[in-house]
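The complex is shown incomplete by one protein chain, all other protein chains being positioned as in the whole.
The chains carry the letters A and B, assigned in the order they are written, with residues numbered from 1 in each.
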Amino acid sequence: MTSLFNPNDVRLITPELVLTISAFLILGLSVLPDLGRKTWAPVLAGLACVSTLASLLSFVWMFGLEALRTPDMTIGFNGMFILDAFSIFFKVVFLLAAMLTILVSARYLEVERAHTGEYYALILFAVVGMMFLASAGDFITIFVSLETMALSFYILVGFLKTNRKSNEAALKYFLLGSFSTGIFLYGISLVYGTTQTTVLGLIGISRAKMALQSPAAPIFVLGVILVTVGLAFKIAAVPFHMWAPDAYEGAPTPVTAFLSTGSKAAAFVVLARIFSMGFLPLGQRWATLLAILAVASMTLGNVAAILQENIKRMLAYSSIAHAGYVLMGMIAVGLGDTVETREYGLKAVLLYLLVYTFVNIGAFALVIILRREQVAGDRVADFAGLSRRAPWAAFAMLVFMLSLAGIPATAGFIGKWFLFGAVVKAHYAWLAVVAVINSAISLYYYARVVVNMYMKAPEGAARLAPSWGQRVAIGACIAFTLVFGLYPQPIIAFAERSILALAPWAS
Amino acid sequence: MTPAAVVFYILASLALLSAVMVIWSRNVVHSAIYLVLTFLCVAGVYIVLRAEFVAAVQVLVYAGGIVVLFLFVIMLVNLAGTLGPRVRVHATVSAIVGCAAVALLLYVSASGGLDTDFGARIDLSAQGGNLQAVGWALYSDYLLPFEIASLLLLVAMIGAIVLARQKY
Partner (left out) sequence: MPVPPVHALVFSLLLFAVGVLGVLTRRNAIIILMSIELMMNAANINFIAFGLRSHDLTGQVFAVFTIAVAAGEVAVGLAVVLALFRNRDTVYVDEVHIMKG
């Protein structure tokens, strides 16, 4: 009999193990008697933050600085775990998103009187789920880690359990989330039935083509469609978006920030893996499907965002629209007739998700610091006169809004540039035209926030008192947006290197 | 028709019938009872399809654990007397889904699909029986997802405690 597993494989999951152990530690500390909330709270937040940093550094420990530039693809746990540059890119994005989220959370939880260790433990467990997702090479691992992430988020969205909005958000998110899980799972079962494997690589190499030519082709195609629908729910693409505005508005704002960046990027990593490794022979078909989703998401997201008075809701619709933009990159992967086009599309997806993570968490961080006792601070009107009350905060929000709108000299512009370029390269220029028109529409509601901040009189004179963690997070987001907006080469190179390993189409 | 096939068709029809009753019944407790019946019939189908271990897990976890959880919550929220209207008005969506499913069924049955075979890999009735085979697979090939699943159950436990306890 062969041994159960190769003990050397454990080394591959060091970053995940670091997070898991810290999460256990946090859970243990949070139940210590008497010191429960007051004294331990900063320690728990600090520990959570340090653990994400340690997890990031463990990549350096695993590969060394030089090898990290182009790590070889390593497969462990009998093919269940793929550690390549692609997965490392996303793991870095998830860890950065988690770190920023934890930095902005502490003060918010104090104001909401919901400061407990479970919150940080759940954030870390969600990240562990996402990181395994990025490395999953098999439908079983994908399914189990996707659910680990999703369950953590259901709980986090409903974490303010005495708050009715939070309850409502959790219920809607949970019901639609599990509905989508059911659809996704049924799709996987049909794909398994027609290809007789759950390993993505095996499906993609030959079996997808064989399944298409067999009499069972309709079952296979239905499976692919159901998998797409399940993932479309997770990225909140129209018409599977109805949970997003409610979930985003009702959830604790730091969780909203994490949900709109980390969870969305995680859904896209699965989409990219499954479609580029497993379903590539069907590229033309699923690209058409994604094009419909992309056009609907961009248009409805941007138009609905104009009507919103609540800024979390507005950012939710904006996030739906951004999911539509990112889908364009995947369309180029599916349609591209040359390896170059496909790689360009995938590169654009990676780049955009990285940029979006910083910009969107930054924007939500501003909403978080407006939250004080008795003031929800989540209406667009709450930003009125911010430039006079807190010039730096207003400047930060200005930068993030411009970046979300894709104005040149911000990182958001670079991301959009590559996405639009990708569909043009794939001879789908009309989609780029739709996207440009949509960007113009989006300018209206982003500008409305700016106008509120700079042209209107302040409603109250209360000063903002961000914690140092929130200052650091917002500072990092501004720095990222401006520095890489003007000098994007490093992040472009990072994205370019990260897709080299994931090139099943190269053969 | 073999006896196994007869059992399959009886159990499948019973499962479908009770599944319909789950969503049709106006009393939530009745739904839960029909849900147990569905799960047990499906477990029977698993045995016919030679998945004894999964059938046992189905009975223990689904019929034994999950439904009891449902009943607990139904008792806690005490919906007696609040039967409420039966359906939401989603007739169009439901009709589309129903028609699509039926059309697909007809198409698939007519095309007689599912004939491709990529070659057998494992003999399911291996020495030591189904339980040993599944157990061995879980702890060797599928060790990583198995461990992730343990994290998932931990998350679920923390979540249930956090959300359901009275105070923070």
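One rule holds for everything that comes next: a contact is a pair of C-beta atoms (placed from the backbone, for glycine too) under 8 Å apart; a residue touches a chain by one contact, two chains touch by 3 or more.
The structure presented is a predicted model; accordingly, all values stated were derived computationally and were not measured.
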item: Chain not shown: contacting residue from A:S55, A:S87, A:Q196 or A:T357; value: A:Q196
item: Candidates A:N310, A:S403 or A:S498 - the one touching the absent chain; value: A:N310
item: Contact partner of the left-out chain, one of A:G250, A:P281 or A:G385; value: A:G250
item: Contact partner of the left-out chain, one of A:L151, A:V238 or A:L346; value: A:L151
item: Residues of subunit B (touch criterion as defined above) contacting the omitted chain; value: 2, 4-5, 8-9, 12, 15-16, 19-20, 22-23, 28, 31-32, 35, 38-39, 42, 45-46, 48-51, 53-54, 57-58, 61-62, 65-66, 69-70, 72-74, 76-77, 79, 84-85, 87-88, 90, 93-94, 97-98, 101, 104-105, 108-109, 112-114, 117-118, 120-124, 130, 133-134, 137-138, 141-142, 145, 149, 152-153, 155-157, 159-160, 162-164
item: Absent chain, residues of subunit A that touch it; value: 139-140, 143-144, 147, 151, 154-155, 158, 161-162, 164-165, 167-172, 174-175, 178-179, 181-183, 185-186, 188-190, 192-193, 196-198, 219, 245-246, 249-250, 304, 307-310, 313
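Heads up, the rule we're going with is that only the chains that are shown with their structure count from here on.
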item: Subunit A and subunit B, separation of their C-alpha mean positions in angstrom; value: 31
item: Partner subunit B, residues of subunit A touching it in the complex; value: 2, 4-5, 13, 20, 27, 37, 76-78, 80-81, 113-114, 116, 118, 121-122, 125, 128-129, 132, 138, 140-141, 144-145, 147-148, 151-152, 154-155, 158-159, 161, 170, 193-197, 207, 210-211, 214-219, 222
item: Touch list for subunit B against partner subunit A, complex; value: 104, 107-108, 111-118, 139-145, 148-149, 151-152, 154-156, 158-159, 162-163, 168
